[in-house]
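Note that this complex is displayed minus one protein chain, with the remaining chains in position.
The chains carry the letters A and B, assigned in the order they are written, with residues numbered from 1 in each.
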Amino acid sequence: MKIVGLTGNDAVAEAMRQLNPDVCAAYPITPQTELMEKFASFAADGKVKTEIVLAESEHSAMSACIGASCAGGRVMTATSANGLALMWEMLYIAASYRCPIVMGVVNRALSGPINIHCDHSDSMGARDAGWIQLFSENSQEAYDNTIQAIKIAENPDVLLPVMVCLDGFITSHTVERVEVLDDEVVSRFAGEYVPKYSLLRSDRPMTFGPLDFHDYYFEHKRIQFEAMEKAKPVVRDVSERFSKLVGRPFGVLDAHKMEDAEIAVIALGSTAGTARGVVDELREQGKKVGLIKLRVFRPFPIKEIVELARGLKALAVMDRSISFGGLGGPVFGETRSACYGAGVNVPMVNYIYGLGGRDTTFEEIERLYGEMETVAREGKQVDAIRFLNVRE
Amino acid sequence: MATLKELAKRDDLLSGGHRACAGCAMTSIVRQILLVAGKDVVVGCATGCLEVTTTIFPYSAWRVPFIHTAFENVAATISGVETAYRSLRKQGVLNKEMRFIAFGGDGGTYDIGIQALSGALERGHRMLYVCYDNEAYMNTGVQRSGATPFSANTTTCPVGECSTGKPQFNKDLTAIVAAHGIPYVAQTTSAHWRDLTTKVEKALNADGPSFLNVLSPCVVGWEYPSDQTVQIAKLAVDTCFWPLYEVENGKYRLNLIPAEKKPLDEWIKRQGRFKHFYKPGGEELLAKAQAEVDRRWERLLAVSEKPQKQSK
Partner (left out) sequence: MSKKEPGWKDLTMSGIIEEAGNAQKFETGSWRSDRPIWDKSKCTSCLICWIYCPDSAIMLKDGKMVGIDLQHCKGCGICAAECPVKGKAIHMVPESECELV
């Protein structure tokens, strides 16, 4: 193990180097660009065995990833925002063809207006594409998640693609202290990818991607649903094993000072780091506050969230993406639905925040906790959607 | 160059029992190509007639590895397969020689797939891309494409009181592909088996990307009796609507110069999609269509080496 200063982009590229995929097909887009540049430099220096496909679009990049994965290769890529949106069609196909592709998603707002800064509308929009989604708080976690992602994706019971999300610029371009494992440790942890099927087996020719009518399509989707269900214990298991490997705790979520908390916030990505600081300060003031940092958004950790929400007096759910005409952002929708189903009727507020890279400061989150104190005191459900730090 | 007797010794790698229309040229094109390619290939296929008729779950007509992912991206998909192959070969995990063939219809090639095709050609993947060109979106019911000829009737540019069918000429895709400067580009038809199989062999041996644009008559969309598929394709060549030529390392070569260039009318009149050519005002359409065929033919003659042989 060594300790180095790495940006989030560098950290993912470093993990990719150690995981040494057979193929990487990608297209540059801000803020993912430096990630691929870094990885391309590893390939140029012969530090990986990877064949890189520099595609002419993200759609083609993901198509090539799918082709390479169906040919039995370990495949990794990365993108952001509009690039992810251009891949949309292929995201669904990658998941339904059970391609264990790992993709760094350097979160950025979707146009329009065009904006290169962070929010989660890109990966949240893709939440029903059938990909496992891990969110990273910082460079360290981006690195850790990438290594775990391969292990989850390539598990024979899962065989689903994984997005490793990290916040554009905030994480992708900030140099932080990162503990990097030794190469052999990573390759031993990841293991070899043994594909179940391969197009290159011309001695056993098979047809990938047939046409389904109404008589089979539904059954095939049901199989895919099951794979995501099976991913739940696998994600937990991989977290535990990785935890043992690095001596740091990992779970589907991180419950910070939640034991006796009365007011809590759910957040993901870099904002969780800011919120953790706020919680620590408020705790010093004697306030019973806590933080639930979601690391895994798909599959959604329903049971874990419900257990933590039970007994709370108020819960704020932070969404760095917006859903128009619905009941709030995706994290809020999932959380409230999970709690309602379990009979946990804690007053809940959805905070839409940070769109297009709007700064979310320590003070803002402190104020948010303050507002939640009022909600807790009143003890009933309130007008559910609030916007944090938008000018009237 | 294999004879029919030699080809007949090889395995037919597309089974019967697929759902292509009776008399469709497309599947005979695939059969001919696979006879040359053999079994150590991976076939990629764009969404379209070929994919929907040959892979209706739980049945597949393919006796070679096959992948379909989407409509606009077969060139990208197969480039990924080819890259994985190169990677695994380089690592010594895989030893056998394989070839990679992408099939797309004209919709998946001229129109929605042209970007992925251009990108894959520019990147230089060693793959053969075959466009089976039936000159419209046939699988979904004859909508016009960039390959639809001038004034053909289609369901999205129907002939009507104020319309004489498709107002534009077909895109010259073969020339567009040739402009990429890849080692081998050729144009042929389903009905010239010797020309087609020879070109497939050249294409598969090319050290880099290769491309075949294969005219593929469609009984339903072109509106002719199903037993005339071969004749219609031959007439497209004899009228110089669809010249047989190749561009090998930048050199244009005509593979057949008809001894007597037939009037375009002979091809047009056999197809229901052009029946309005024979109503009042139709002479003008025919003259315009003929002029464009002549223009393209003259250009091809001008850029080509002298042909190897004359044919009747």
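One rule holds for everything that comes next: a residue touches a chain if its C-beta (ideal position, glycine included) is under 8 Å from a C-beta of that chain, and two chains touch if they have at least 3 such contacts.
If you're wondering where the values come from, they're calculated on a predicted model, not measured in any experiment.
The chain not shown here makes contact, within the complete complex, with A, B. Only one of the listed residues, A:32, A:96, A:155 or A:172, touches the absent chain: A:96. From the set B:191, B:212, B:236 or B:286, the residue in touch with the chain omitted from the display is B:191, counting the whole complex.
When the missing chain is restored to the complex, the residue among A:206, A:306, A:342 or A:385 that touches it is A:206.
In the full complex, subunit A touches the hidden chain at residues 96-98, 159, 196-197, 204-210, 212, 215-216, 219-220, 222-224, 226-227.
Seen from subunit B, the chain kept out of the figure touches residues 4-5, 7-9, 12-28, 31-32, 54-64, 190-191, 193, 219, 225-231.
By our rule, only the chains that are shown with their structure count from here on.
Averaged C-alpha coordinates give centres for subunit A and subunit B that are 43 Å from one another.
Within the complex formed with subunit B, the subunit A residues making contact are 22-23, 25, 49-51, 53-57, 59-61, 63-73, 75, 89-90, 93, 97, 199-202, 205-213, 216. If you check the complex, the residues on subunit B that touch subunit A are 39-42, 44, 51-52, 55-58, 60, 62-70, 72-73, 75-88, 90-91, 94, 96, 98, 115-116, 118-120, 122-123.
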